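Note that this complex is displayed minus one protein chain, with the remaining chains in position.
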Amino acid sequence: MDYQSGRRTEENRKGGPSDMKSGSNLEKVLEKGEFAVTAELGPPKGNDVEVVYEKAKYLKGVVDAVNVTDNQTAIVRMSSIATSKIIMDLGLEPVMQMTCRDRNRIGMQSDIFGATALGIKNCLCLTGDHQRFGNEIDSKNVYDLDSIQLLSVLKAMRDEGKTLGGEEIEGNIKLFLGAAANPFGDPFEFRAIRLAKKVKAGADFIQTQVIYDMDRFREWMKMVRDLGLHERTHIMAGVMPLKSGGMARYMAKNVAGVTIPDEIVKRMVAAPKGKGAAEGIKICIETIEQLKEIEGVHGVHIMALEWEHRVPEICEEAGLLPRPS
Amino acid sequence: MIIAEQKPIEEILEMLAPHKKILLAGCGACVTVCQAGGEKEVGVLASQIRMARKEAGNPIEIVEMTLTRQCEPEFMEEAKDAMKDVEAVLSIACGIGVQLMAQTFYDKPAYPGLNTTFLGLPEEHGVFTERCAACGNCVLHLTGGICPIARCSKSLLNGPCGGSQNGKCEISQDVDCAWQLIYDRLKAIGKLENLTEIIPPKKWITSRDGGPRKIVREDLRI
Amino acid sequence: MSVGQSVLRIPVEPPEIQEITIAPEVAVVGDHPVCVAMADALSTMGLAVTLIHPYESLEGLMDPLRVLVEVDESVAEKYASLTKDLTRPSIKVVGRATVEGIEGQWGDFRLSVLKDASRMEVKASGIAMAFQGISKLPDAYDGMDVIGLSQFFSQLDIHKGCYGQKSESIRKIAFVLDVEQRDEKWASATAFTLGRYLKENFGTEVYILCQDVKVSLDGMEKGYRRAREAGILVFKYEDLPVVEGTAGSWTIRFRDSSAVSKESPWEIALEGLDVVVVQERLRPSENQRNLLTQLRISSEGGFVGPNNPQFLGRTSKKGVVVGGDTWYPEYPTEGWMTAQAAAEELYQWVGKGSYQIDVHRVAEVDPSKCATCLTCYRICPHDSIRIERYGMRNVYITTGAREGGTWEAARVKVATCDGCGLCASECPAKAIQLIYYPDVEVLEFLEKNV
Partner (left out) sequence: MGSENPKIVAFCCEESGMPAYEHALSLGLELPEGLRVIAIPCGGKAETGYIMKALDEGADAVMVFACYEGNCKYVRGNIRAEKRVNYLKGRLEKLGLSPEKIVFCPVAPANGVRFAELLQQEIEVLRKGT
């Protein structure tokens, strides 16, 4: 990694010779108009690097970039920056996730300095799950910034070379900025407006919440296209293979922000014993096939948490391989 | 108003363990209205403490009194005589009252009998909810009169997070999603365009984050 | 050591009597035929009555009785005499009008009335109300094409014996009663009367399914017998009858427990029914609920209408009565009875001119302690402590016998206070005492005797 590239010149301040925002692989794939594929990797609940190695092994070569979660569901894990650096050294490209829950603007900007210095080029800005869900429910949350404000701060750091406080940045921040969108949250009519705000704030790409309810997603995409947002950002649709009928039922009932239509739950429940996982993967592949056909969808984000080893097979079956190099 | 609730009785008994005679001081303002520290609660709590101590074979004497307001130095006078004969005071006012007790009667311990909980209102008789976070920089004109700082679990300023479902917050079905309320209200008053504007990062310096706050009004100083 | 049993009784102080004057004028409000009967009764008692109703004419107000007037001669008789009597000068009829708000207390109510798009104020010492209810099909039959009893009642064409869009008379009809509310006699009375009328005039086959046959209502025993004689079949069920099919060709299946022992009821299927009428649930109308809320009288439970088995017409607020089983097209005989009872109840409050009040047997607020927390205002069952607009502010107010004017603390309206002590026991500031029975009596008794 060329740590010297951080030095700012008039040339790269404008975005560099190639006019790329970050020059990341994900950015390249999306800008070329290819159907991009990302996956997700949850860091270990400790410092056991072997866990990261194991998961990364399956993802290498089958996806364009890998999201590294930031203490997802408020459970304490290895930091997103460190894990990102580790998988980078293994030859994968990380999308470093950053939530607003745990750090204030000082901590977040500082971490961005550090992350970009380490060569991390993609950052996904998230609000973050409330700590009520995690294993430190007594903690104090921060939410100094919200995800939209975080996007605008990082955009200004990149494009204007200034911190939120207005200080000149020593060096040159190059980042491909992402944000999440949940087409299934409420109020539904507000969801596209919120996406517009994220795009306006600086989201270069969007990864959506997992999609099972295609009808509602199509409706949302229509609202998105009506606002012209699909041309101003790259929308990557989230998918997650269901592992069993029980999981389908549980998620349909208990996970806020996820809706699973009855017919999918029924299909999962009806699957013969031992075949649930296969059915889940089949549904996932069908979903990807359908998503490819929707105007404005530029890629998929496969969230197979603790199931990283099934990602290659999903990509293969869904005709997403080989990935562009 | 300030909403408070009584501390668990075990905690109160532990605080009072070293004492044989105390003043139990209620407050006639907010905590009376929210039914946590008025004269009635003084009586009930005093009986409760006495019973517990009697049961433990270590009786305690309790002087009961309810001050007009525990947040005004002048009203502290009301407790002056009573404080002479007691070892300590258990105040069932908000945290402000306990502190003023401690400050006024400097040589005697002042214990908090309540947990001061939030600024809110009774949604119905007996149900209190938080409404204001005293952030020092009001945004209610932008958010349809519903405070996202106090009422959104994440104090978000630019709309609901992905966890908003059926009008409820992701943390609990008992918590309304503030941004759903804001959306509905702005829709009702035809101001939905407020939501398309990005509210920039908040200046938390006016909040507790800027250090203890103080207002000096020269025009009022006597 | 035992001191033996001891008792603390509520002290009986010599009463401290004050006299207040109540003007003998009342307002009768509502859209129910019972209003007419109440107005009639109150006026007969010598009170000045203002009858406020939403219809063009009194006939409109009496309209729900239209069908029964034609099928029952006793109803027709009463109907005729009522509408005639209401031309009396002591009754002022305000038609095309709705009451939007009520303020004040016993002896001093002020009704805000909207008439022909303009507002007027009506003053009254007491109020009698009777509203038609809104009907909802029982959950078990909701969403089906069956019809509610009150709706059937109002849509029946009495001359042709047909109902709804159809022009030929009904061939086969079943009434399913007692589905959710078991003790409403009006429904049985209405079903039996209408059923017999259809049977006798149009040869309709009539089936009545109920849980109990109610004969306690005036004339019901006779009505029941005549219906049986006319050939109406009455069944008793325990498990809810199952209704199948569609309008025009219904089938009802149930187990009849009337004829044989409970252990072996008959399985019965009634087929080819044109119409199935179901006794619906009736709820107070929005207008009534609104007025009851303003008067702070509970409309669900509490002391209103059919939920008030002990005192016909009485409510928890002094000087307000509700006309009997008010929110349905009740059978007139019952209606006249409740109207009479309500009128008599109201007469007690406003008919005597002057009233003696024991100002001792009430609660009193210490304004220096009151935190204006509204607890007493919220809990008072008689609405003796309330907030009203005074000038531009909401203040606790009373215009009671003891003191007048406004007050920056809660104040008890002496005239309406019954001295129950609920406010005193809930007051978080301990600012309220019962004058006749202060806390100290109880506390001293406890100190001495326990």
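Letters A, B and C mark the chains in the order given here, with residues in each chain numbered from 1 onward.
We take it that contacts are C-beta pairs under 8 Å (C-beta built on N, C-alpha and C of every residue); 3 or more make two chains touch, one makes a residue touch a chain.
Computed from a predicted structure; not experimentally measured.
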Displayed chains contacting the withheld chain
B, C
Which of B:55, B:74, B:107 or B:193 touches the missing chain? It is B:55
Among listed residues B:9, B:140 or B:205, the absent chain is touched only by B:9
Contact with the hidden chain only, please: which subunit C residues?
2, 4-10, 298, 301-303, 316, 379, 381-382, 418-422, 424-426, 430, 434, 437, 439, 442-443, 445-447, 449-450
Mind pulling the subunit B residues that touch the left-out chain?
8-10, 40, 43-44, 46-48, 50-52, 55
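Following the convention adopted for this analysis, only the chains that are shown with their structure count from here on.
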Once you draw an edge for every pair of touching chains, what topology comes out, line, ring, star, complete or other?
line
Report the most central chain, judged by the distance from each chain's C-alpha mean to the global C-alpha mean.
B
Could you tell me which residues belong to subunit C and also touch two or more other chains?
none
Subunit A-touching residues of subunit B, taken from the complex the two chains share
153-168, 170-172, 177, 179-180, 183-184, 195-196, 198-202, 204
Footprint of subunit B on subunit A - complex, ascending
100-101, 105, 127-130, 132-133, 141, 143-149, 152-153, 164, 180-182, 185-187, 189-190, 193-194, 196-197, 200-201, 209, 256-257
Residues of subunit C that touch subunit B when the two form their complex
369, 371-373, 375, 378-379, 427-431
